[in-house]
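Dropping the structure in here first, questions after.
With one protein chain held back, the other chains of the complex are shown just where they sit.
Take a look at chain A:
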Amino acid sequence: MSHFIDIAALDDIPRQGARVVKTPSGCVAVFRTLDDQVFAMDDRCPHKGGPLSEGIVHGTQVTCPLHGWVFDLATGLAQGADSGSVATHAARIEGGRVLLSETCLRGRAA
């Protein structure tokens, strides 16, 4: 069972937006959807390294701000005809706080 780290208040993240968490191996984007679900994934598009945290969040997807790749927030998989994926990390809300799995502190696969 993995440990979770308290990173911020839910209200620090705008609905349909994201905030960034710095880790030793790069940034993690923590997303909040319109219906207050939270998701976390590496803040780096596999295409050209765009900061996914700056993308437009729609439903449970995000569109990369640089070239428009779309990723599913839950799986990290590129949508449509693009193929590629972003490492995701477990995140959850507890008592108005956002908790992020400590797996994000371990080395990256890619």
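Everything that follows uses one rule, which is that a contact is a pair of C-beta atoms (placed from the backbone, for glycine too) under 8 Å apart; a residue touches a chain by one contact, two chains touch by 3 or more; residues count from 1.
The rule is short, and it goes like this: contacts and distances are computed from a predicted model.
Within the choices "Mn2+/Fe2+ NRAMP family transporter", "Assimilatory nitrite reductase (NAD(P)H) large subunit", "Universal stress protein" or "Spore coat associated protein CotJA", the name that UniProt assigns to the complex's undisplayed chain is "Assimilatory nitrite reductase (NAD(P)H) large subunit". Of the options A:12, A:36 or A:94, the residue whose C-beta touches the omitted chain is A:12. Listed for chain A, the residues touching the missing chain in the whole complex are 3, 5-8, 12-17, 19-24, 27, 30, 33-34, 48-51, 54-59, 63, 65-68, 70, 80-82, 100, 102, 104-105.
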